[in-house]
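As you look at this complex, bear in mind that one protein chain is not there, while each of the others sits in place.
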Amino acid sequence: MTRVLDKGELVLVDSMGSDLSVVQGARISNGAAIPDWRGAPDEKLIRFLAMNGHMSPFEHATFKFYIKCPIFVAREWMRHRTFSYNEMSGRYKELPEEFYVPSAARLPVPGNKQSSEWVEEDSTASDYVMNTITNMSSAAFFAYRQMIKAGIAREMARMVLPVNTYTEFIVTGNFRNWMHFLELRNSDDAQYEIRVYAEAIGEVLAEKMPLSYEVLNEVSRGSKKKNG
Amino acid sequence: MTRVLDKGELVLVDSMGSDLSVVQGARISNGAAIPDWRGAPDEKLIRFLAMNGHMSPFEHATFKFYIKCPIFVAREWMRHRTFSYNEMSGRYKELPEEFYVPSAARLPVPGNKQSSEWVEEDSTASDYVMNTITNMSSAAFFAYRQMIKAGIAREMARMVLPVNTYTEFIVTGNFRNWMHFLELRNSDDAQYEIRVYAEAIGEVLAEKMPLSYEVLNEVSRGSKKKNG
Amino acid sequence: MTRVLDKGELVLVDSMGSDLSVVQGARISNGAAIPDWRGAPDEKLIRFLAMNGHMSPFEHATFKFYIKCPIFVAREWMRHRTFSYNEMSGRYKELPEEFYVPSAARLPVPGNKQSSEWVEEDSTASDYVMNTITNMSSAAFFAYRQMIKAGIAREMARMVLPVNTYTEFIVTGNFRNWMHFLELRNSDDAQYEIRVYAEAIGEVLAEKMPLSYEVLNEVSRGSKKKNG
Partner (left out) sequence: MTRVLDKGELVLVDSMGSDLSVVQGARISNGAAIPDWRGAPDEKLIRFLAMNGHMSPFEHATFKFYIKCPIFVAREWMRHRTFSYNEMSGRYKELPEEFYVPSAARLPVPGNKQSSEWVEEDSTASDYVMNTITNMSSAAFFAYRQMIKAGIAREMARMVLPVNTYTEFIVTGNFRNWMHFLELRNSDDAQYEIRVYAEAIGEVLAEKMPLSYEVLNEVSRGSKKKNG
């Protein structure tokens, strides 16, 4: 299990495939006898596939994670429509008081609408932000529990909970789609709080499919430099 | 434009196709000369398709909506992965103080984890819930604006905002997928707040594709009765 | 490896998950502590999910097959758009002379456009069909090889090959999508030649995920009876 943010978690629950799955998927094009096929990972072939946009051989490996993250992170995550999800529901269950508090403040970066930069942890700004977020979130959870105690339906009481409330979900996807997720979310443009999850996923993929991970990362960096 | 909930909106922005698109899609199976084809909507054929699970002819009609709804409704909506979405972003823009307050309280239904039932609008319970939700949401927006005024990054300040905050998005999908959305969300199992959006979408579809809408609804009700 | 048709093959190459994956996916809704979760397959829960159309928990198990089948079977197969495919290419490789010859003739069923029924193997009709298909396919492969020997591009020479030529592919998909494949293809409406592949896949799924397979099959049979 990997700890992420102040109370988040990431666990690789299950997986299928390896660099060999990529090679096997590609080799069938020229009819290499597949079912008995026992080859070696072939870096040159994997590089050829990546450079030429032949992405389908990267779809036969699958990774399933358990994720605990703030709702606003889950909101960005679930815009990725090729994954399979099951999430904790505030309709079925009273949500535990767990919310994300950043370790310092972040300020806007002039001239870049989607960037922000950290200030020192020991600073007035950081104290102010951390106190405000903690106090407002605690107050929201207090009101939430009060409504539930008063007999209000869970699905209604939860409306006051803030988007930094932690949620939990299972997410399954193939390697190609995970790498696309990393391209968008393990990126300077991505908000810090989802980027740290993307980094943790990248570490898992790099360990499980080292050749494919490295090659697809290179190609992605190459296009970004080209376009940027 | 359709008003939904206290401050929500739904607008059909664009659409393509009609009951005829379904018939045309089906007719190509037996090679009716398609490009010049000018037929009539054929209820018997549409019924045959629906009863036998031949759903692909329902995919050639497309509907695009503008939606303004609470975040917790958008969260359920965006689990539907076959639609195309663009949503307002709290990273790019300071969010206006708009949040959903229900018109009365709802209580749990014993023995049904996902149901709730309304109590009278003029009641202590309703006053309590409406006041609590209004007060907590206002306080959250106040803290949000204070942080932004103090120079904190928008993407951080928004963490205190509650899930009843209104968001806005564009969503495009084909008729088959919209009908599947209605099957799950215009349903007794669905939370009231998303059901009213599903109803409004159902009215648009019923007007634009009356035969297909009626037939698919009948078949869906049939299966539910059978399984339920 | 399972033999299918006269020269076809089906091999389960890799898989991930089990009935437990379904239960785990569903349990997260009410926040059962997931990463450490070690439960038992829960038939009642699986049945509840299937009866109420909660299909997403069935998406976390994945099955990857190697398939060798006639092109006209692959054509129907690849209309299923949720799977990942890699197929042998007649552009990269000279195709071996392997084509499907049915073991007897089939005649149309009056009043049913998409049905056919077998005649006896030892009959004039069966001899006629088997001879015609064998002769025409052999002649096509002869012309194909002649063109390639004469130096014509493979991608052009292959144009004469018949749709009963065997092709090979790798296909990966999740359990939910495989069950939908079976619903359409392991069905009286499906052509015999794809149905036998669907049956073989059904046997694999029934062994790997016995509870889920049985329950989803029951529900599917129920709806068909209802609508049919």
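Every chain is named by a letter (A, B and C) in the order it is written, and numbering of its residues begins at 1.
Just so it is clear, a contact is a pair of C-beta atoms (placed from the backbone, for glycine too) under 8 Å apart; a residue touches a chain by one contact, two chains touch by 3 or more.
All values reported here derive from a predicted model rather than from experimental measurement.
Peer 1: If the hidden chain were put back, which of C:V11, C:M51 or C:I133 would touch it?
Peer 2: Result: among the candidates, C:I133 touches the missing chain.
Peer 1: Which of these touches the unseen chain: C:Y66, C:Y85, C:F181 or C:Y213?
Peer 2: Checking each option in C:Y66, C:Y85, C:F181 or C:Y213, the one touching the absent chain turns out to be C:Y85.
Peer 1: Spell out, residue by residue, where the missing chain touches chain C.
Peer 2: Here the touching residues of chain C are 70-72, 75, 78-79, 81-82, 85, 87, 90-92, 100, 102, 105-108, 113-114, 116, 125, 128-129, 132-133, 136-137, 139-140, 143, 146-147, 150-156, 158-165, 191.
Peer 1: Please output the residues of chain A touching the missing chain, sorted low to high.
Peer 2: 30, 51-53, 113, 183-184, 189, 219, 222-223, 226-228
Peer 1: Touching the missing chain, which residues of chain B?
Peer 2: Within chain B, the residues touching the omitted chain are 1, 9, 11, 13-17, 21, 24-26, 28-31, 34-35, 56-57, 59-60, 62, 64, 66, 84-89, 92-93, 95-96, 168-170, 172, 174.
Basically, only the chains that are shown with their structure count from here on.
Peer 1: CA centre of chain B versus CA centre of chain C: separation in Å?
Peer 2: Measuring from centre to centre gives 35 Å for this pair.
Peer 1: Roughly how far is chain A from chain B, going centre to centre by Cα mean, in whole Å?
Peer 2: From the centre of chain A to the centre of chain B is 26 Å.
Peer 1: Where does chain C touch two or more other chains at once, residue-wise?
Peer 2: As it turns out, chain C has residues touching two or more other chains at 30.
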